[in-house]
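Complex shown without one protein chain; remaining protein chains in place.
To keep things simple, chains are lettered A, B and C as they appear, and every chain counts its residues starting from 1.
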Amino acid sequence: MIRFENDYLEGAHPDILKRLLDTNLEQTAGYGADPYCEHARSLIRGACRRPDADVHFLIGGTQTNAVVISSILRPHQGVICASTGHINVHESGAVEAGGHKVLALPSADGKLTAGDIAACCERHYQDGDREHMVQPAMVYLSQPTENGTLYSAAELSDISAVCRRYGLPLYLDGARLSYGLASPRNDLSLSQIASCCDVFYIGGTKTGALFGEAVVITNPALKRDFRYLIKQHGALLAKGRLLGLQFETLFTGDLYLKIAGDAVRLALDIRRAFAEKGISFYYDSYTNQQFPILRREQLLALSDTYSFSPWCDLGDGRYVVRFCTSWATTAQNAERLCEDIRGRL
Amino acid sequence: MIRFENDYLEGAHPDILKRLLDTNLEQTAGYGADPYCEHARSLIRGACRRPDADVHFLIGGTQTNAVVISSILRPHQGVICASTGHINVHESGAVEAGGHKVLALPSADGKLTAGDIAACCERHYQDGDREHMVQPAMVYLSQPTENGTLYSAAELSDISAVCRRYGLPLYLDGARLSYGLASPRNDLSLSQIASCCDVFYIGGTKTGALFGEAVVITNPALKRDFRYLIKQHGALLAKGRLLGLQFETLFTGDLYLKIAGDAVRLALDIRRAFAEKGISFYYDSYTNQQFPILRREQLLALSDTYSFSPWCDLGDGRYVVRFCTSWATTAQNAERLCEDIRGRL
Amino acid sequence: MIRFENDYLEGAHPDILKRLLDTNLEQTAGYGADPYCEHARSLIRGACRRPDADVHFLIGGTQTNAVVISSILRPHQGVICASTGHINVHESGAVEAGGHKVLALPSADGKLTAGDIAACCERHYQDGDREHMVQPAMVYLSQPTENGTLYSAAELSDISAVCRRYGLPLYLDGARLSYGLASPRNDLSLSQIASCCDVFYIGGTKTGALFGEAVVITNPALKRDFRYLIKQHGALLAKGRLLGLQFETLFTGDLYLKIAGDAVRLALDIRRAFAEKGISFYYDSYTNQQFPILRREQLLALSDTYSFSPWCDLGDGRYVVRFCTSWATTAQNAERLCEDIRGRL
Partner (left out) sequence: MIRFENDYLEGAHPDILKRLLDTNLEQTAGYGADPYCEHARSLIRGACRRPDADVHFLIGGTQTNAVVISSILRPHQGVICASTGHINVHESGAVEAGGHKVLALPSADGKLTAGDIAACCERHYQDGDREHMVQPAMVYLSQPTENGTLYSAAELSDISAVCRRYGLPLYLDGARLSYGLASPRNDLSLSQIASCCDVFYIGGTKTGALFGEAVVITNPALKRDFRYLIKQHGALLAKGRLLGLQFETLFTGDLYLKIAGDAVRLALDIRRAFAEKGISFYYDSYTNQQFPILRREQLLALSDTYSFSPWCDLGDGRYVVRFCTSWATTAQNAERLCEDIRGRL
């Protein structure tokens, strides 16, 4: 079985493992107060062109979202999010467990618009009984979205402007940020993201790390006491240098973007193979996730050799499925899949 | 100005005030451990034909919903609710502040169906990654709904059966239960409600009391330690007998249903007056709330004499508004409104 | 049985009931947006000499504490409190349910000192791993304390200075504030309390109201969105005017202090009667609560005629009990108790 069901099937990029091995018996201070974390922070500040940013390393995405959101909101406040947003559907209610409502706005492609956000705020503040409702108080985006779609620089900039107008911190979930940055359709740089957002995270788990997400806080008002929140959520890794070492490796010599670029190229090869068979896509993704719409027999023709994720049943005999590539996908496996798409469907 | 904007504009039914006055200087134990509460509990058990039920008195609806829901759910569980449900929109995120997601299902008229609930559970348990999602674990209904619509005996019975099949406690919010019971379209008795639901509350605030809601717990598994939850939510009134005295009065000599019946009759008079002018209604309510759809000039023709609530702007020059009657609405005021509807619109 | 076990045994002061009766069928806006609340707010601002203060009316003490504390703290912060403080022992974990640790400091008499608070902050900020610990971020006092003891003007002023030095909002729980203000040992005025504290509440439940506590916020930074928090906690009374009417009555013609003064005088009569029999006191209270230390036979000699609260068993055959007077205690009942103390003990 060749697996394409998600982008966390393997361990870590070999450079990372080597680095862990080389430093294994060194003694360093715990909880991120070690030189590797310090160096990694400085590399990330450089990549974002934000020497003033605070950078913190956490372990996984759900945890990171919970820490960031709980550090920002007061109890009566909620977070605006596309209805398909990860915090709304796939985090077991972690935001609510922290006391906050996810204010989910309908979205066809997984993206919010500046207009959606403004309308939500207007509705709230126009209501005479507004204190009976959860106050919209921050915005959550994911880039790329859970559907592989991308915000353009113009879109993100518009959203940022609306957020600033209404006083809403803007938070971007970058679990797969590398695959966005490496997409041929992307026109957003890390430094533009850092300018538009008050806080965002750069995902490591899905791009070559064993685990790890790097939170970048650019808004000074949001920096205060962030480490208490990390600790309270059980997200302060005792051997914190493991995170520093991994991000140091990823942000040395452009490894992060390089391995993501390879993954996206293979995903687009797969996309083309499907498209050439006349197969259409549920979401228009130019990132490492592809969502072809298959008939049952097409699905069966691939499922003995390849694993992929069910996404949804269209009810008309067609099914949306997801194929993911990652930094670890081999050209050979991707090519074999393309051939079987061409040959079997 | 004659006010119809809501059903909590006045104080209490005179019988209640008299009772408070007559007993004012008696000394009784606090926190509901007094003979008036005991008597009121026994009257309510009788009215529900559930001698085994636990009855607790709380102060208001938002508080009652928060206490009941937090007493039932574990942290990873959510409450199924119509998207228009009070807990989803008008309680400032009290359910989320208690740690739980409201699993809002779309609803045109404010009601859930047995099928909606079953489908929600099926979707959850069919998913291989179900632990990434909030587990549906109880159902919240309001009777009448926030829109004045009513569950029939058959509908409630179907919902109850689905809830039992999936192991979901069924909770009914009866903030305006009296106006449902007194509706000519109602076919549900208090004892049927008590049979179908695991827990529900009988609203006092909107039906003659200064304040107060009576929670009735019929499912023995949900009775345990309920008073701790009341206290933790700041809902254990020190002078608890005030609640006992009010519900004792309401459940003596059928006062509760009698005053609600009067209010519903006046609401239906108003309904007829609108209907006779060709005005249609946003929700098909036969309870104390009426939702006519008015053009701007119709709205203005009434607004100098009467207050009523804006509900929504249909965007085509028409507006939905709400007129409420209550136990305190006088026949004279309702009749005057009817005349002005006939005369001015 | 003549009851002295607590100070919420009766209903309301007759002037309050009369006022409720006189206004009963008036129609007013809900949720505190009525003229009675507005007038009561203005009277309280006047009594505190703080025309700039925000005043909100809530229903009970546990609820008020929960709302105030949750409106101030971020998730990693805790509230400093004497170990005997009401929030630490008698609110069923309401503060913790809101997500916060009560940082309880040992106290013999129920009072905190400026030094205790400073030391707690110093310990916290000196620790290199401070983010592993809950951050002290506000201070909770009760005046009088749960033990009837009083902060002097000098003590409160010192505490206030320390709080300002460490950036801790100071919150004073005035559930029995009237009985403190009316004590012969008191040297603190309402306006001094308002100057020293960032937020405090004036208790109504135990001083003539059916229920109700008036929160006074003097620190502008703590005013923001307070009504959302009230609503979220289910503490926004639908018929809010009931609270306005009660506080309007209490703060008209000095009724609040007058009835509290009567209660304290009777409590001190009882104190003297015990003292004249050589009976000592567990706490040195000059307020409406008295804590004599009785031997079993003394206790039994009174318990057939009077009810009072057990407080603690000293383990040497002696027991601490509590006698409370209130605005409703009659001179006749207090005198009879004094006589029986003199005659039977």
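Keep in mind that, in the parts below, a residue touches a chain if its C-beta (ideal position, glycine included) is under 8 Å from a C-beta of that chain, and two chains touch if they have at least 3 such contacts.
If you're wondering where the values come from, they're calculated on a predicted model, not measured in any experiment.
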Out of C:A29, C:A97 or C:V215, which residue would touch the omitted chain in the full complex?
C:A97
Omitted-chain contact residue, chosen from A:L43, A:V79, A:A97 or A:L250:
A:A97
In the complete complex, the non-displayed chain touches which residues of subunit A?
2-3, 6, 8-12, 14, 17, 20-21, 23-30, 59-67, 91-94, 97-98, 205-206, 210-211, 228, 231-239, 242, 328
For subunit B, which residues lie in contact with the unshown chain of the complex?
31, 70-71, 74-76, 98-99, 129, 131-132, 135, 225, 227-232, 236
Can you list, in ascending order, the subunit C residues touching the missing chain?
75-76, 78, 89-93, 96-97, 99-102, 129, 131-134
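We adopt the following convention: only the chains that are shown with their structure count from here on.
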Leading chain pair when contacts are tallied as C-beta pairs
B-C
Using only Cα atoms to place each chain's centre, name the chain farthest from subunit B.
A
Cα superposition of subunit A onto subunit B: how big is the rotation, rounded to the nearest 5°?
180
Whole-Å gap separating subunit B and subunit C, where each centre is the average of the chain's CA atoms
34
Rounded to the nearest Å, the gap separating the Cα centres of subunit A and subunit B is 42
Using the average of all C-alpha atoms in each chain as its centre, how far is it in Å between subunit A and subunit C?
50
By the touch definition above, subunit B meets two or more other chains at residues 91-93, 97-98
